[in-house]
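I have placed the structure first, in the form of structure tokens, so that the comments after it can refer back to it.
One protein chain omitted, others in place.
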Amino acid sequence: MSASTDVTPIAALAKLAISDQSYSQVKENFESTLQLFDELTQVDTAGIAPLVSPGDRHQTLRADTNETLVERAELMKNAPAQEHNYFAVPRVID
Amino acid sequence: MTSLDLTTSSLRQLRESLDSKQISSVELAQFFVNRIKQFDPQLNSVITETADLALEQAEHADRRIANGDSSALLGIPILHKDIFCTKGVKTTCASKMLADFVSPYDATVVSALGNAGAITLGKTNMDEFAMGSSNETSYFGAVKNPWDLSRVPGGSSGGSASAVAAGLAPCATGTDTGGSIRQPAALCGITGLKPSYGRVSRYGMIAFASSMDQAGPMAKSAEDCASLMAAMAGHDPLDSTSARLAVPDYATEIQKPIAGLRIGIPEEIFDKQLSPEVGDTINAALRELESMGAVLVDVKLPSTPLGVSTYYVIAPAEASANLARYDGVRFGYRCEHPENLEDLYVRSRTEGFGEEVKRRILVGTFTLSAASYDQYFMKAQQVRRMIANEYDEVLADVDVIAGPSAPNTAFPLNDSSKSITDMYMEDVFTVGCNLAGLPAISVPAGLVDGLPVGMQLIGRAFDEATVLRIGHQFQMQTDWHTRTGGIEEFAS
Partner (left out) sequence: MKWEMVMGLEVHLQLATQSKIFSSSKTAFGAPPNEQTNPLDVALPGTLPVLNEAAVRQAIVFGLGVGATINKVSRFDRKNYFYPDLPKGYQISQFFAPIVSDGVFDIPLEDGSVFPVRILRAHLEEDAGKSVHDAIPNQTAVDLNRAGTPLLEVVTEPDFRTAEQVVAYLKALHGLVTYLGVSDGNMAEGSMRCDVNISLRPAGTSELGTRTELKNLNSFKFIERAIKVEAERQQDLLEDDKAVMQETRLFDPDLDETRSMRSKEVANDYRYFPDPDLLPVVIDDSVIDEIRGQLPELPAIKRERYQTKLGLSAYDASLLTQDRASADYFEASLEHHNNAKALANWMLGDLAAAMNRDAVSIGDVAVTPEQLALLVSRIDDGILSSKMAKTVFESLWQNEGDVDTIIEARGLKQVSDTGELEAMVDELIANSPEQVAQYRAAEPDKQKKLIGYFVGQAMKASKGQANPQVINEILRNKL
């Protein structure tokens, strides 16, 4: 029951580009995966609460204290571009 | 000691050799460093070798041993799946996106094993971002199965499985989100445990599907896995999903005989997916367990056929968000000469990620989108609860659920007959307990045409002790786990 889907806007949301040559293959793969889900979408799940995380545990809270786990220089060591301790990206216009 | 002895020694045997000074930690580390150098080119199971680090750690271990410290893992060499952040060492997740990433911090699993005295030999190859069942999606090339170099080792922890099977390391860490420890363990003839969700910390483990990822040990026996679990398991305040539960004394627990334990056999397992020969092997293993006093019980897990689709909705969805941080801004791959921000994002991600990763991000993004959320994602989470409830009901009556870890033995590399969704079906027996958060072990159970078959045992939540125990007792009765079909070719 997978209608034909335009994968371009989905790719755009995920910041991925699909080349013209590969578009049809990507779309085919995408649709075949969706077909895998057909049976799933038909299951009657009335009244069943979604399971987000196994185990029914609750969030433990952390004390409000300060700790520096890694120094700035180390944290920024892998930055592709940085200047004056800022991460640098191409100019953004709001 | 012959090198065959060292490559086939269990962790306990290595401990004895170290404690009795038959070998030093440095010598032991050097031995495996050399084996990796010599034989890994044929397997491609290691991405980064950390010989200097290993020797440094080994020296430290020798000092501790000299002072009378005889902790179980002290001086034991280990390989870490390249999904664990290791401080000062490249952590690539087998992706171009992180090919040059050097982590500034250690994953909790890594520091826990390090504190226990384990020696880091290197980082193993894997499917890119843990997405795959054959270790063919790695940026650094496919890993080979030492039992047959034309075949896959399974995935995503293929590098760890292959290395341990080939005796390049006595043990390794892996991760399992949909079967990524158990399936490669089965295909490579070793033992691998996926702990209960929350048993082992996920801090520092590069996230794929946050609600299912678990780190676990991969070694040549359940006893060895138990040894590693003693150091790996436990609450970590840095991981909110980590359980605050005491860690049992696995070493003692596994010694208990298994007579009287009830083993559930789901009827849904023996269906068209399973190869008849693998089915026969599993049946023989089950009869073995029965001869040891275990009681075989027929059970039903009617939602089994929905497992794969449920998994492949949820895991890629969570992954699509987890992988959004790979954007070329603060670390990782950045495209050349980005023209603007959009270009930076799109080209860095399109060039940095492999095809399977991009496929899953696409599917995941789709199922979370406004128009699809209820129909796909929420539905999958509801079915997930149904599956979890089914397991709970069955496990209220039996102690473990048994079956095959994989539908078939190791398949050929570059098998073009396998479609993408065929590959997803590799996980049919393993995804259930990831969805339910239950522990499961894979132990070698036989050979089919000379290739290993693994038997899977699924236990109740936080009852690793029982699956390790049955695995260990099974291994005391049988010798499948000692078959070194993966090692003979490499023994010097």
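As written, the chains take the letters A and B, and residue 1 is the first residue of each chain.
Definition applied: a residue touches a chain if its C-beta (ideal position, glycine included) is under 8 Å from a C-beta of that chain, and two chains touch if they have at least 3 such contacts.
For clarity, every value in this text was computed on a predicted model and none was experimentally measured.
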Residue among B:Thr124, B:Thr365 or B:Asn434 that touches the chain left out of view: B:Thr365
Touching residue (missing chain; options B:Tyr250, B:Phe353, B:Phe377 or B:Phe411): B:Phe377
Residues of chain A (touch criterion as defined above) contacting the omitted chain: 13, 15, 50, 52-53, 57-70, 72, 75-76, 81, 83-94
Touching residues (missing chain, whole complex) on chain B: 84-85, 91, 93, 98, 101, 103-105, 107, 202-207, 209-211, 237-241, 317-318, 320-321, 323-325, 327, 329-331, 341, 345, 365, 368-370, 373, 377
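The definition used in the following text is that only the chains that are shown with their structure count from here on.
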Euclidean distance of C-alpha centroids - chain A vs chain B, Å: 23
Residues of chain A that touch chain B when the two form their complex: 5, 7, 10-11, 13-17, 26, 29-30, 32-37, 39-41, 43, 45, 48-55, 57, 59-60, 62, 69-70, 74-81, 87, 89-92
Partner chain A, residues of chain B touching it in the complex: 100-102, 104-105, 196-198, 211, 237, 240-241, 243-244, 305-306, 308-310, 312-313, 320, 324, 327-334, 338-347, 349-350, 353, 358-359, 361-363, 365-367, 369, 375-376, 378-386, 388, 419-421, 424, 435-438, 461
